[in-house]
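This report concerns only the one structure given below.
As you look at this complex, bear in mind that one protein chain is not there, while each of the others sits in place.
Note that the chains are named A and B in the order they appear, and that numbering of residues resets to 1 at the start of each chain.
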Amino acid sequence: MAGTAVRGRLSWQTATVGSVMDETARVRTLRLEVPDWFGPSAGQHRAGQHVDIRLTADDGYQAERAYSIASAPGEPLAITVERLDDGEVSPYLTEQVRTGDQLEVRGPIGGYFVWEPGSGSGGPLLLAAGGSGVVPLRAILRERSRTGNSVPVRLLYSSRSFQDVIYSSEFDSPPEGVKVIYTLTRSQPRMWQGYARRVDEQMLAEVAWPAADRPLAYVCGPTSFVESVAAGLVKLGYPAGRVKTERFGATGG
Amino acid sequence: MDEETLDGNAIGGLLMEVFGAEMTTAVATCGSCGAARQVAELPVYMPGLGTVARCRSCESVLMVFTKVHRVTCVDLMGLASLG
Partner (left out) sequence: MSPVSRGFRRKREAAPADRVPPGQYVTKDFPVLSAGPTPHTPLTQWSFSITGGSETKTWTWEEFRALPTEQVTTDIHCVTRWSKLDTMWEGVSLDVLLGAVEYDARYVLAFSDGGYTTNMPVADLLGGKAWVAYGYGGGPLGAEHGGPARLLVPHLYFWKSAKWVRGLRLREVDEPGFWENYGYHIYGDPWREQRYAGD
């Protein structure tokens, strides 16, 4: 069994697109069927991990990208992809791909930006998402629900507008113990009472758990977002070792 | 930090390919300044010609990966240790 698991992790496997769902105008979730995606007893992956996706054109050209897993362990494997205007892979995955299409998957990958019950040794969770950085954090929230875990969570989610919020139906009625705080940086609905600017130290001071609560933070999104939020949390007294970061490079949001 | 810069999370798959194991939680110690950090937190540059992981403290090159005619070339000489 262990040998099979290792082979599954290291090699590319053919995946079939099972279904596609548009989350927003630029964002789509793809459910992937992978025959050897870990044994059924193994729980499949850890919340926060990603997969590498590889596409092959009919002239043999290949492109690889990493996408965070949007589903919790035990759920059907899903990735959520944001279309980048000058991208090569994301426009294909968000606009052209259909049920039944094939691509290759490698993974799950990652042992650092992961959460399971017990991570953080009892302290509350601070999740900070910039744009599509919300994807692995959503997997963490789904895993928290799936395992019946009750650690208190605050999710600070920075998005350009309310139309760009991914998984809004889940976040509009969050589970017990989870608080979602949006900041909409470019445009806000009429009568919006919430934050309307990029995350800054003042906002973090108002939203983040106090350092004395021994929180564990996960920060994910564009590189500039992650740098700014991580530095802000450390300034608030979070030990650097309790701020986990995953930088998505130069992306929207 | 430049907008395009990634971190060691992005090379988890590459490291699995090269080392045969999950390496993003391994501690990389810089051979130049001695700073020690998990691989996941290192700044990573992927300019298309190869992949370069640097020390977050002094920016020295720690690891370089290139793929030349399907053979992966790995240079870890910037590291004092990895593990």
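By our rule, a residue touches a chain if its C-beta (ideal position, glycine included) is under 8 Å from a C-beta of that chain, and two chains touch if they have at least 3 such contacts.
Because the structure is a prediction, the values reported are computed rather than measured.
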item	value
Per the touch definition above, residue among A:Leu55, A:Val180 or A:Leu216 touching the missing chain	A:Leu55
For chain A, the residues touching the chain missing from this view	12, 14, 54-59, 61-63, 86, 88, 92, 96-98, 101-104
Residues in chain B touching the chain absent from view	1-2, 4-5, 43, 45, 47-50, 52, 54, 59, 61, 64, 66, 68-69, 73, 75
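In this text, only the chains that are shown with their structure count from here on.
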item	value
Mean-CA-position distance for chain B and chain A (Å)	22
Contact set on chain A toward chain B in their complex	6, 9-10, 50, 52, 66, 106-107, 109-113, 222-224, 227, 244-250
Chain A-facing residues of chain B, complex	1-10, 12-13, 16-17, 20, 22, 24-25, 38-41
